[in-house]
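Only one protein chain is missing; all other protein chains are in place.
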Amino acid sequence: MSLETVLASIFSAAFIATILRTSTPIILPAMGGLISELAGVINIALEGIMLAAAFFGVVVGALGPEWLPGLPGWIYPWLGALAGITVGLGLALIIAFFHLELGADIIMAALAINILAAGGTVFLMFSLTGDKGSTSTLASPALPTITIPLVSYIPFVGQVFNGENLSGYNMITYVAFISVGLVWVFLYRTRLGTHLRAVGENPAAAASVGINVKRVQYIALLISGVLAALGGINLSMGYLTLFQADMTAGRGFIALAAVFLGNKNPVGTLIAALIFGAAGALEAQLGTLNIPSQLITMIPPLVTIAALVIYNLRRQAQMAANARKFQEKLEADQKAV
Amino acid sequence: GGSPAATTDAGSSTSAEPTEEGAGVAESDTAETPLKVILFVNGLLGDKSFFDSAQRGVDQAVKDFGIEAKTIEAGDDQTQWEAAIIDTLENEEFDILIFGTFQMIEYLERFAPEYPDKKFIIYDAPVNYENGCCDNVYSVTYKQNEGSYLAGVYAAAMTTQNLDGMNPETIIGSIGGYEIPVIMDFIVGYEQGAKETNPDIQIIRQFANSWDDPAKGKELAKAQFSQGADIVFQIAAGTGQGVFEAAAEDGRYAIGVDSDQALIVEAADPDQAARILTSMMKNVDNSLHRAIDLHLKGELPYGQIEELGIAEGGVGLARNKYYDELTPADVKALVDEAEQKILNGEIMVETGF
Amino acid sequence: MPNLIDMRDIIKVYPNGVVANRDVNFSVEKGEIHALVGENGAGKSTLMKILYGLEQPTGGQIFLNGRAVTIHNSHQAINLGIGMVHQNFMLIPSFTVAENVVLGQEPTKRQMIDAEAATRITLQLAQAYGLDVDPAAKVEATPVGMRQRVEILKTLYRGADLLILDEPTAVLTPQETDDLFDAVRRLVGQGKTVIFITHKLVEVKEISDRVTVMRHGEVTGRMQTADVSEEDIARMMVGRDVLFRIEKPPQQRGEAVVRVSGLSYVSATGRPLLRNVSFNVYHGEILGIAGVEGNGQTQLAELLGGLAPPTTGEATIGGQSILGRGPRHVREAGVAHIPEDRLTNGVALEASIADNLVVDRYYRPPFTHRGAMSLRQIRQHAENLMQKFDIRAAGAEATIGSLSGGNMQKVIIAREFSADPALLIAAQPTRGVDIGASEFVRRQLVEARNAGKAVLLISADLAEILTLADRIAVMYKGEIVAVFPNSPDLSEEALGLYMLGLKRQTPPEIESHL
Partner (left out) sequence: MSATRRQMALEIVRIVVVVALALLLGFFITALVSDDPVGAYTEFLTGPLPKVSINDDGSWQLRGVNRFGNWIEDSITLILLGLSVAIVFSARQFSLGAEGQLFLGALAAGAVSLYIQAPAVIHISLALIAAGSAGFIWGLIPGALKAYLNADEIVSTLMLNIIAIQFYQFVLIRYMRDFSAGYVGTEYFPETAVLPVVIPGTRVTVALFITIAAVVVVWFFMSRMPLGYEIRMLGANRKFAEYGGIKVKRVITLSMAISGILAGLAGTHLSMGLLKQLTLSLSPNIGFEGIVVALLARNDPKWVPVAGLFYGYLRTGAQIMERSSDVTREMVLVIQAVIILFITAELILPLIQQWWRRRRSPKAILDSIEEVGDVA
């Protein structure tokens, strides 16, 4: 493709729509990862939880009419989503139980959950559909998309708010962005959220004022399970409408990276997730140029590392500037005396 | 579990196609001990194309000929393959051991001579018979470049048609899983076919660097659509599932690969099926079914390579009902003409190997 | 009437096999101030942690108002009206003072945390009890003294009827201690009960009604405070007579060891913490730095220890600049440093005592020989120091985390004294150390000085400075505002005026004593 065509595609409303779409399955698990990280229980099973939730969402949604016939048709996708969330909760609960009650290393427990999800989903898929790869033979349901009325008539803005085809975004995209606000309010405005941050920073201190550290960490892991599950459901019931073995393709780990790149706060994490989404979208567009694909695939990680470096360099510069200001003031003072 | 019906009904129209009603079952029942076949998968099932197709062929043979079959999945970890092969050879009972892909050649050349009274089949890659090795090995390869040439001809002709979702621009695309020789073989054929049909055609070529990330497949396809392509040929296994979704969502078109993929998704998602104009079929299933059949009849040419191209029904475009409905007569004629030219050697298709 | 608290036959065995409490009987009457004293590692904190639900006893029973209770966690303890101020801070560094005070029982408005109310409550409490804090300041940016006050406010906020104060005065200035005592008396006046742990027997005498003495995990005595003298208590604690006086021969002041000139420091957040600080420390002298905590002493010690580069200024030893190249450089130039915050800097909790004792010298012979470390030497070294400094622990391989607060401090002191430095920076060296050990530490400081070393003593304990220092410099708001040669006429009150910024010397006056 010619560079002009590619640039035209990048500087378009559709590109923004793409970013919103590609970031969704990173934002949600990242919010989950943020909450558990802040509670001092890092959750590196986001990947596995997403995968399992993606699977159960599709399977329950698609086979629901067979298992529970007679319900109104619109209900099955929701049943699927519910099943996905339940499974996310269940897996998070396993991690929490093994870590908090049985003293298992939380990273090991989470790695085990990742393995469990990778194996378990394919095993169940094969048992249920006779297929080891994907559920493309199932009539896979999708959660509704939401179209904002009227804005579609406005050029550019319409595409930003309703996607490049003006057909709206999947509702989970909205959920993702709303979740950032909710997580912020939760962490900084509610008692439980405050306790959660306290527990993560100094569990002994939290315990000493009567906060039940274990309980808070349970809750944090469970919330992270739900949010990661929503990310998984987004992948299989919104972004795509199928389950494919390993379809999360490392997004759970990218989400974890977003938490740290975003300096462990909701807004930073959102920005980091958007950077990942944008880098992915950029990768897709630039891939049409005649450049070796491996170099194109390096774009997102390079962008990330650049962001990391720039952020920290700026912070250092800030500190140096503070010191310089003080020194100048001091010298001025001395002259005055 | 439920009946795995979907995996066997991939209809295809080539000559080696076994009859579904199982008319031929009775003949092979006479053997006292059934033939034992092992399908060795140096990867994972579930790729929706290559290995699944092989599995389908063996499954069909089990049904039709009453043989016994077992599949060993060695996984993606190449360091474990050799161990798995040796383990299979030493500990499993079999009459025929089936391998696929070029990566198995070296192992086969090493081990086949050690087991002279066993038979081996390798598909999609030939062993080297020159050093007197391997008269117990039958190799079968597919000219995916020929089939892909037709896909290229077809895409180049369709992109300017007056059809819902097609634009007048002459841009088409392809999405490969990895930049590896066998995928390049598809792409080279596709691009040659397209260029020889319309020298002004612009062809986008992209690799996902992944076999199982449909979300990425979807984004790549959407990027191509946004840049003016209206038909995308996917050769990316699970990643390609996303290409179909993108086509359905953006109202554009895709070309499937290996199996007749429109028929696979048809029941579940008719809208999506209607966006898969055709598929470039690589009939691994039929070729294995046929090989086992020939073996039972004592006619399989061990010690030889069979190259299955269009002529042999090894590859070809899926001319299913969507193809029939959506393709204008002149385009059909164009494709048929190209096919004829390949058959009679007028067109030589380049290869990606 | 039954006792408010009756702890009977308490046994506590830690998982590592340490017996911290052995058949301890401990009771507190309602409305009294009960002092709990004992050497480092005697088991005081453990006993209190059991009462507060942070540790579960291996055996024994607790009665509250005569009713048997089991306290599984501090939530339950709080609900039973027990509050505790811990020996080591239990604060959330990134939270504000107000957030820390209300943590766990935050005021809410429409389900959301009411930050304004938290600030208001904190201010009210602070005023009511004379415990001055800045509600909006982040705890990590506040001085240690304020952190201690925050801890006390926390328990007050929870409306505890029984307050356990585990060495609250260790970090307080005399004024602050007086204020605290006023507050404590006011609390008792309102019907509250206080358990007070301290190593300062003066305070025991001053504030408590009764005193319980512990030694090696057992109770060795319980009596009315009025009936006993400090010496009696000390003897009961240590098992021998303790000398409270320290012999200090006249000073043999030599050349300047370290010259500090124009030192300034601004924090990462842009706050100026040191302004143009200059002084010398001479061979064979102890220079005491007095000042209300939070006036730059901490930063001064850190800068001279090499932990941070100064914004401007320098320090030289033998004409060589020592700053700006990190602690290793500073140490090799002959500086040893007892840090103020022992848990943050001074020790690695999960490492062994032996490893902790060589952090400044592991790379030199005899510990490292031809590139390899000698575990035998390191162990030997640890055992020697443990014996010499009377560090009580299960062995040289025990982790620091399993030591009592006082023994941790001894580990640090042992390491820094044994470094044979030219300049010894001692920041709060006897904080939290029992009387026997304090005596020992002070004696060591004087000995070092007698041996011709330069000692920079930073202490919030004015009495300590007045006893030990040859010269005293007072810091206020990051500046040195006065320098005096020590003399018997110098009083705590006189110094206090300078410490509170009410008086300052003129630059020539300061210079004349530098």
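Order as written gives the chain letters A, B and C; numbering starts at 1 within each chain.
The working rule: contacts are C-beta pairs under 8 Å (C-beta built on N, C-alpha and C of every residue); 3 or more make two chains touch, one makes a residue touch a chain.
Treat the numbers as computed from the prediction; the structure is a model and nothing was measured.
Engineer: Quick check: which displayed chains does the absent chain contact?
Structural biologist: Checking the complete complex, the chain left out touches A, B, C.
Engineer: Among A:10, A:75, A:93 or A:111, which one is in touch with the chain left out?
Structural biologist: A:111
Engineer: Of the residues listed, C:6, C:55 or C:355, which one is in contact with the missing chain?
Structural biologist: Here the residue in touch with the unshown chain is C:355.
Engineer: So which of C:25, C:368, C:384 or C:450 would be touching the chain we can't see?
Structural biologist: The one listed residue touching the chain not shown is C:368.
Engineer: Return the single residue from C:190, C:320, C:344 or C:487 that touches the missing chain.
Structural biologist: C:344
Engineer: Since one chain isn't shown, list which residues of chain B touch it in the complete complex.
Structural biologist: Chain B touches the chain not shown through residues 44, 72-73, 75-80, 82-84, 86-88, 90-92, 101-103, 105-106, 125, 178-182, 209, 353.
Engineer: Extract the touching residues of chain C with respect to the undisplayed chain.
Structural biologist: Residues 11, 13, 16-19, 22, 57-60, 305-307, 326-332, 337, 339, 344-351, 355-356, 359-360, 362-363, 368, 371-373, 375, 392-395, 397 of chain C touch the chain that is not shown.
Engineer: Which residues does chain A use to touch the chain missing from this display?
Structural biologist: These residues touch the chain not displayed: 94, 98, 101-105, 107-109, 111-113, 115-116, 118-120, 122-123, 126, 132, 253-254, 256-257, 260-261, 292, 294-295, 297-298, 300-302, 304-305, 308-309, 312-313, 315-316.
The rule is simple: only the chains that are shown with their structure count from here on.
Engineer: For chain A and chain B, what's the span in angstrom between their mean Cα positions?
Structural biologist: Those two chain centres are 36 Å apart.
Engineer: Per the centroid of Cα atoms for each chain, what is the distance between chain A and chain C, given in Å?
Structural biologist: So the centroids are 45 Å from each other.
Engineer: In whole angstrom, what separates the CA-based centres of chain B and chain C?
Structural biologist: 76
Engineer: Residue numbers in chain C touching 2 or more other chains?
Structural biologist: Nothing qualifies.
Engineer: Report the residues of chain B in contact with chain A in the complex, numbered from low to high.
Structural biologist: 1-7, 44-48, 52, 173, 179, 202, 204-207, 209-210, 212-216, 218-220, 222-224, 226-228, 237-238, 241-242, 245, 249-251, 264-265, 267-269
Engineer: Residues of chain C touching chain A in their complex?
Structural biologist: It comes out as residues 52, 54, 73-75, 77-79, 84, 86, 89-95, 99, 103-106, 108, 111-113, 154, 158, 264, 266, 268-270, 272, 275-276, 311-312.
Engineer: Taking the complex as given, what residues does chain A use to touch chain C?
Structural biologist: Per the stated touch rule, the residues are 185, 189-191, 194-195, 197-198, 201-202, 204-212, 319, 322-323, 325-327, 330, 334.
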